[in-house]
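One protein chain is absent from this view; the other protein chains keep their places.
== chain A ==
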């Protein structure tokens, strides 16, 4: 059965996560930084009356910082009781991925992606990284020890 996925781009690479885990997508107009939060947390945004943390995908993936643009999107995901946003460079596509095209990631990708990529899907000529959303978001709590 084909599963609907939301596709987004970070630093030129395409990523995807199941649409069922995505609540909505919002354009990004800046986040309120939270002092002491883990470094990959861009800050807080207000989405339809709720205040949610936003994880900066570039920071998380160890990529050079980007400049927010009109294309920047916050992919708002549901993680059990938690609602967390993921800041990405752009997100335009929703695709049905055929499970048969989804393969475990090559070892090199696994290593480079710190476990954030759990599979790779082939869409025509393109390779799409399926992210492990819970791991990307992380559960790191307040950084009390000062190691930012």
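The working rule: a contact is a pair of C-beta atoms (placed from the backbone, for glycine too) under 8 Å apart; a residue touches a chain by one contact, two chains touch by 3 or more; residues count from 1.
Keep this in mind: contacts and distances are computed from a predicted model.
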From "SusC-like TonB-dependent receptor", "Putative ABC transport system permease protein", "histidine kinase" or "Fe-S cluster assembly protein SufD", the UniProt protein name for the chain not displayed is "histidine kinase"
Which listed residue, A:2, A:32 or A:69, touches the chain dropped from view? A:32
Among A:55, A:75, A:88 or A:130, residue touching the chain not depicted: A:55
Omitted-chain footprint on chain A covers residues 29-30, 32-38, 41, 44-46, 48-53, 55, 78, 81-84, 137-146, 148
